[in-house]
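Notes to accompany the following structure.
One protein chain omitted, others in place.
Here the chain labels run A, B and C in written order, and each chain numbers its own residues starting at 1.
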Amino acid sequence: MLARSEDRLSELTSAIPGARGYAADVGDPAAVRDAFARIRTDLGPVDTLLYNAGSGVFAPFLDTPPELFEAAWRVNALGLLLCAREVAPAMVEAGRGTILVTGATASLRGGVNFAAFAPAKAAQRSLAQSMARSLGPHGIHVGYVIVDGVIDIPITRAMLSDRPDDFFLSPDAIAETFWLLAHQDRSAWTFELDVRPFGEKW
Amino acid sequence: MLARSEDRLSELTSAIPGARGYAADVGDPAAVRDAFARIRTDLGPVDTLLYNAGSGVFAPFLDTPPELFEAAWRVNALGLLLCAREVAPAMVEAGRGTILVTGATASLRGGVNFAAFAPAKAAQRSLAQSMARSLGPHGIHVGYVIVDGVIDIPITRAMLSDRPDDFFLSPDAIAETFWLLAHQDRSAWTFELDVRPFGEKW
Amino acid sequence: MLARSEDRLSELTSAIPGARGYAADVGDPAAVRDAFARIRTDLGPVDTLLYNAGSGVFAPFLDTPPELFEAAWRVNALGLLLCAREVAPAMVEAGRGTILVTGATASLRGGVNFAAFAPAKAAQRSLAQSMARSLGPHGIHVGYVIVDGVIDIPITRAMLSDRPDDFFLSPDAIAETFWLLAHQDRSAWTFELDVRPFGEKW
Partner (left out) sequence: MLARSEDRLSELTSAIPGARGYAADVGDPAAVRDAFARIRTDLGPVDTLLYNAGSGVFAPFLDTPPELFEAAWRVNALGLLLCAREVAPAMVEAGRGTILVTGATASLRGGVNFAAFAPAKAAQRSLAQSMARSLGPHGIHVGYVIVDGVIDIPITRAMLSDRPDDFFLSPDAIAETFWLLAHQDRSAWTFELDVRPFGEKW
């Protein structure tokens, strides 16, 4: 498990029995290289990469300075490239592997308040597609999960405390779908799917 | 199980223990109404509808007479409307139900040789989307599976006998993905996903 | 100029000096064949076809009977096939021609209240795409104009009398864009473009 800060890592790994944590900023090439070197030393080659790193800055074009635009791209798009480059060569050698990415509806269109986030997600989705096309014939399953809505975690619950339970996506339900993707037979692999709560307007 | 001819039905139901067969042309409103009346009498209300009816005529625009264009639309688009209208009211009443549709990549774009098939599939996908949006809040999960490639069944194997096993999608693997869709938690429903063999160029 | 009723035709042709009117239901194969036979006799082969026929029924899935679903498809999709088949052979022979279609945003997605209209427009767009791909190399320019918003004509003004002028698309401005499409150099043809008022939320 990779996270930016040691604090966040402690929180995450303590919640999941047996999980190992590695701190790295996914947008920093040297940090990613270093983290994966440690992972390989500790655990051997990676057979499944789940790329969930995201960013949550939302502003219209005129309020999007270059720094914000770049930060969103680093976490969502460059980070996927960096992490995938660390794991793909061993997967190619093994003839198998899985790389799944948590995407967003913003990857499909650029809304008014998404001048930084949407382009970053669009770049991420495009990269995942390119990876799927070039790595698929090597036996590597690349998948992109478009999350359409708000995931039910403490921070979003606190921010949207007036919403009913039905408003949120359950993390367990999303995880279930990731599990299924990771276990699909290679004669019928899914590249892309969306998930949203049953009552969501879309 | 619904199929156009009694012969095809015998073949299908004899292959699946416990399956019951009902003959109907899905593009014929009266026949669909009649078949579902019998199904309801025999089995009660339908809780899951899998709409697989398709058509396989491929020709460019100048070789697509109106009859062919209409036939493709009847089987793929009108048939979905007719069948779904037979099952949706009881699902709405029950507050639950599942309607899954076998789509195709042609639903996304109109290729040269798909002047009849692609518009029919595009209409089908658009209808499924509209259904998902209006039936979702009633607890009905509508899903669309974009099959990208050739399914491994006797007729396609015979036509493409020079292709390796890897070329085809396994029906069992596709069925596995339908099963998963039909069992997703309603807090994270998928409307659309694609399936293709790992080596497929796309 | 083609319209369903003689009354509508009189209205249209009297507004446009020099226009000739021909009555036909575009969803009726025999009527279309007959109308174009008369057009060819009177005016010779058609070099430019603008297909504007549309339909305006909006309802969710459960309120969309098969007759409505079929009627929308006949006017939007089948009608395009029928009219284009009447004019394309002579265009192929001449090595040139233009077929432009008035589309809608509903061609791109199936909204709740568009269970009949969206599938019909999706089929129309898919057919236009297939036509563009097969007729382009013959020198025939097929284009699809996605109108996103409400056109400023007496009937829409009456229905939406509380909206400001800016809310509507000007027919003259749309016509200007059709004109440009019809005059593009064949080294850089446009298949698809959208048009919407500058203040439109999208």
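Please note the rule applied: a residue touches a chain if its C-beta (ideal position, glycine included) is under 8 Å from a C-beta of that chain, and two chains touch if they have at least 3 such contacts.
These numbers were taken from a predicted model, which means no experiment stands behind them.
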* To do: With touch as defined up top, name the shown chains that contact the chain not shown.
  => A, C
* To do: Decide which residue listed in A:N52, A:Q129, A:T156 or A:S170 touches the omitted chain of the complex.
  => A:Q129
* Residue of A:L9, A:A24, A:L49 or A:L82 in touch with the missing chain, whole complex considered -> A:L82
* Structure fact -> Where subunit C meets the left-out chain, the residues are 133, 136-137, 139, 141, 152, 166, 168-170, 172-174, 176-177, 180, 184-202
* To do: Over the whole complex, note the residues of subunit A touching the chain we left out.
  => 29, 60-62, 64, 66, 69-70, 73, 77-78, 81-82, 84-85, 88-89, 92, 106, 109-112, 114-115, 118-131, 133-135
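One rule holds for everything that comes next: only the chains that are shown with their structure count from here on.
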* Structure fact -> Output for shared partners of subunit A and subunit B reads none
* **Farthest chain (mean CA position) relative to subunit A** => C
* To do: Calculate how many whole Å lie between the centre of subunit A and the centre of subunit B, each centre taken as the average of the chain's C-alpha atoms.
  => 31
* **Chain centre separation (subunit B, subunit C; CA means) in Å** => 30
* Among the residues of subunit B, which ones contact at least 2 other chains? -> 133
